[in-house]
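All protein chains but one are shown at their positions in the complex.
For clarity, chains are labelled A, B and C in written order, and residue numbers in each chain start from 1.
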Amino acid sequence: MSAAKNNDTIDITVDFSGGLEMLFDNKRRYSVSLPAVDGSGKPVTMAFLIDHLCTHLMKDPRVDLFVLDKHIRPGILVLINDADWELEGEEAYELQPRDNILFVSTLHGG
Amino acid sequence: MSAAKNNDTIDITVDFSGGLEMLFDNKRRYSVSLPAVDGSGKPVTMAFLIDHLCTHLMKDPRVDLFVLDKHIRPGILVLINDADWELEGEEAYELQPRDNILFVSTLHGG
Amino acid sequence: PNGSDRRLTDEEFERYSRQMIVPGMGKHGQLRLINSSVLIIGAGGLGCPAAQYIAGAGIGTIGIVDGDVVEPSNLHRQVAHATSRIGMAKVDSLITHLRSLNPLPTYIAHPFHLTAQNGADILSRYDLILDCTDNPATRYLISDLCVLLQKPLVSAASVQTSGQLIVLNCPPSPQGVVDRPCAPCYRCCFRKPPPPSANLSCGEAGIMGPVVGMMGVAQAGEAIKILASALHLPQDARGASGASGASDAERHLTHPHLLIYSYDLASAIGPYTFRALRMGGRKRSCFACGEGSTLTLEGIRSGNPDYVQFCGGLAPPPHAGL
Partner (left out) sequence: PNGSDRRLTDEEFERYSRQMIVPGMGKHGQLRLINSSVLIIGAGGLGCPAAQYIAGAGIGTIGIVDGDVVEPSNLHRQVAHATSRIGMAKVDSLITHLRSLNPLPTYIAHPFHLTAQNGADILSRYDLILDCTDNPATRYLISDLCVLLQKPLVSAASVQTSGQLIVLNCPPSPQGVVDRPCAPCYRCCFRKPPPPSANLSCGEAGIMGPVVGMMGVAQAGEAIKILASALHLPQDARGASGASGASDAERHLTHPHLLIYSYDLASAIGPYTFRALRMGGRKRSCFACGEGSTLTLEGIRSGNPDYVQFCGGLAPPPHAGL
């Protein structure tokens, strides 16, 4: 579907909410530039983004509050353009320019 | 700025809020298709849209609750893509495809 | 249940006049509220403001569940309690306030925590449930009971500077039905709880009063909307009272939005202060409501599933109400 060349980039915004922003330097919004294709020439996916966030943006050593066993930990909702990523293919979703990705931890207090 | 041809159209959404929806058949959102240029070949503006709404969409006979002396009546805010239209040129603003225009009456109750 | 065609009393007309003249409410909507019953689980930071507006609107029967007593550290956000009622059961303190606001509804006190043993009996007596609790185990229990008892559920949560709200199971569908669009349950949206280390309570992590207050008032707003417009009933039971313009899916909440509120002590209101996130409908694979689910009321009563273990092995805190 994507006709990206090897040195194209994709610019997206990534938001953190519900307390997750504390793991990312207390910033609620990041502009993120990703290569359009991964090392094997395939369009970059949500899985690629999550790995990128852990490697490059996360300041907090408690990675397991974001990722467990290489997947987003239970209790975090992932939204692609404000829709539950389960409606969009989850980790296999291929990122599009100007996508907004939101990670929000579910709350239980009251 | 616009290179529109005579039979092009521009598709926008128009929202009503704060009670104004009552003048428009109690619908809060309309999809509106406008000619890209007006009768004299100029790109269509907010002034054109307002005239179009009064002529084609308004069901309520009380036009003066929306337009007074050919201008939007005092007490109605106009937002172009969620920004006050005073920041965008007001009636002279040239509509762009996919614009969202919101009319909201200011409230004073409490 | 009975009396849906009765006249309003003069006292009711006077008290509810300002909401009855709102387009879409009317005498019809007011009578629906008067003939409805709502259960508010949790008399804390969410339950206090929710109960104020639910009682004010004249919902006829209002039950409150909570096993805690009022403490001084509650009072910055639990605005229906009072300093003079510190030490009193929260349920009794809240009902004291509600009765002084509006003596017309019937108030029912359930002065203990909701459990797998007592839950079904309590929830079955009400038309609509508000989850105003503060721990994952109780939240999954309430949702499972709402699936089995076919009750609409207005669920909210709040910690520190964040709030969330979603309407679930509305309108309710029989467990296991997946051949048509059905509203999701809590498990459809939030399949697994966070590990206990990632779960913050208001007691440990803190909470700003207006943040949880906003969510509680919003819960009342959704509950009143659902009951006054009968959004939880099938189309034919609602009659032709719905306003034009809203699609049946919008009315029926089969694909609800999760509202999130992000309050920032250091910044002004902006475009991301409130966001409405589009969630899916009922999931075929849902443990509670999906195809072939084996969840039963009898199972829940006898400890299956084990909610405490599911949520990481910690029992709900002794002071579970926020």
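Things to note:
One rule holds in what follows: a contact is a pair of C-beta atoms (placed from the backbone, for glycine too) under 8 Å apart; a residue touches a chain by one contact, two chains touch by 3 or more.
Note that this is a predicted model, so its numbers are computed, not measured.
Of the candidate positions C:P195, C:G221 or C:G280, contact with the hidden chain is made by C:G221. Screening C:F112, C:Y263 or C:F310 against the full complex identifies C:Y263 as the residue touching the chain left out. Even with one chain removed from view, subunit C keeps its contact list with that chain: residues 11, 14-25, 29, 49, 52-53, 56-58, 72-77, 79, 81-84, 100-103, 160-161, 165, 167, 202-203, 205-211, 213-214, 217-218, 220-222, 224-225, 228-229, 231, 242-243, 245-246, 250-253, 256-257, 259, 263-271, 273-274, 276, 278. Residues of subunit B that touch the chain left out of the display are 15, 17-19, 28-29, 65, 68, 73-77, 79, 82-84, 86-87, 102, 104-110.
We adopt the following convention: only the chains that are shown with their structure count from here on.
One finds 37 Å separating the Cα centroids of subunit A and subunit B. Each chain gets a centre from the mean of its Cα atoms; for subunit A and subunit C, those two points are 31 Å apart.
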